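Following: one structure in structure tokens, then a few remarks.
Complex shown without one protein chain; remaining protein chains in place.
Showing subunit A:
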Amino acid sequence: MTTPLLRLQGLTKAYPGVVANDTVSFDIGEGEVHALLGENGAGKSTLVKMIYGLVKPDSGTMELRGQPFAPSEPRTARADGIAMVFQHFSLFDALDVAENVALGMENPPAMNDLASRIRDVSETYGLPLDPYRRVGDLSAGERQRVEIIRCLLQDPKLLIMDEPTSVLTPQEVDILFQTLQKLRSEGTSILYISHKLEEIRALCDHATILRLGKNVGECIPSETSARQMAELMVGDTLQTPERGGREFGEIALDISGLSVPSPSEFGTALKNLHLTVRKGEVLGIGGVAGNGQDELLGVLSGEITTDRDAVKLAGQPIGKEGPTARRRMGLLTAPEERLGHAAAPDMSLTENALLTGSVREGLENRGFLKWAEAQGFAKKIIKAFDVRTPGPENAARSLSGGNLQKFVIGREVLQDPDVLVVNQPTWGVDAAAAAAIRQAILDLAAGGAAVVCISQDLDELMEISDSFAALNEGRLSAPRPTTELSVDEIGLMMGGAHGIEVAHV
């Protein structure tokens, strides 16, 4: 029997109040692409942090090629051939690619040598990248290449990738997969963290599934259905959102010729937007982050006011109305950022229910607050959306991301909107909660509401939306019926892949 590259035995790590990893054991073979699957909070991040030396296990051992392996810090892990690409990039926008790579190295060579090495590596692995380009000008996919190349220059034995495709267009995902397959063919092992099951089925040789910190099963992804894997992750049978055939009603929301300058230095200006949503219709708006999603939500919520006639709700011009007036008229929104935008972190759930619910739920009387009713509304949200919390008096920040998201979406859905706009409704939410949120959105549409769903998750948009449009640099493509579209076409609409050379492996 061959020695595996990395063997984990009984790794346990407990934090106050929660066991993040409970006696997790598995092997990663040489040249194997190993998937680590699990819902949010299943302990995936803690586990890879232990391998990368960021966190010390309470008990359990690791062996690297049969030798005891206990990295005390990332530097020693790197010295032993472990490299990691984080979900969030750590790059300096103002520096060029080579400078960024040099900053991550222990003993960077002279810039010219480094630049030629970056060229070599990038060509070998089909990741074209000019070492002298400024990182600030790169797309998300190209930034990820910088991180990957930084790792590859260390000649790693094990490359850890944390949710690498969450920021990529479909074309960029293809390029990444070709690179990873080439790495595997050269004998590099890859530990691939994701919750996107189809990706894992396409790429990975072996999968370990974590649930609540425990290893609950292993499988060969290509021989297992996505549904089976999802059910292993959740530990329950999974409800697929259902959509009934619907007739669309009259136009509920109408945006025409909307242009808004960027509200901040780092924002995106919206340029000549047109869209209409009818009653009962779900319009999906895709696009890579930072192409105007936040601004579009702000324009619809009333946080950014525009020309009076640029935004119309059921024929009424509302461009100059603020958030409260729009809520009264039936236009509700749920922003992407849960903590600090959709909810106040240090305030209780009751207070957060009041935050948007006061007008439609009648939680105030001439300005005086009705606390009992507000608490009742918070309890109603908690119950209807299965928000896991001891009670409505708890602070919003004490909830996990998924639970808070259920609360935020539930708060708007239960107010019975005529038009609901959501931005990234299931971002960072586990599979079961995501399914519940999507079902709630579809139910709302079935009840005759118009829904605009802004999301970067294409699978989600394909699943719930009737028509699809893409935001790219503040411009919106013309909406098209989702059923007529292929993933490739959507990728082209998103335009995120433009200007990127195709891999030539």
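Observations, loosely collected:
In this section, a contact is a pair of C-beta atoms (placed from the backbone, for glycine too) under 8 Å apart; a residue touches a chain by one contact, two chains touch by 3 or more; residues count from 1.
The definition used in the following text is that contacts and distances are computed from a predicted model.
Considering only "Putative tricarboxylic transport membrane protein", "NADH-quinone oxidoreductase subunit E", "Ring-1,2-phenylacetyl-CoA epoxidase subunit PaaB" or "ABC transporter permease", the record for the omitted chain gives "ABC transporter permease", by its UniProt protein name. In the complete complex, the hidden chain is touched by one of A:H195, A:R327 or A:R438, namely A:R327. Among A:E364, A:E473 or A:E489, the one in contact with the hidden chain is A:E364. For the options A:A395, A:A446 or A:L485, the residue in contact with the chain missing from this view is A:A395. Within the whole complex, the absent chain has one touching residue among A:M111, A:A140, A:A269 or A:A344, and that is A:A344. Interface with the hidden chain, as seen from subunit A, comprises residues 56, 72-73, 76, 301-303, 322-324, 327, 333, 335, 337, 339-347, 351, 354-356, 358, 364, 367-369, 371, 394-395, 397-398.
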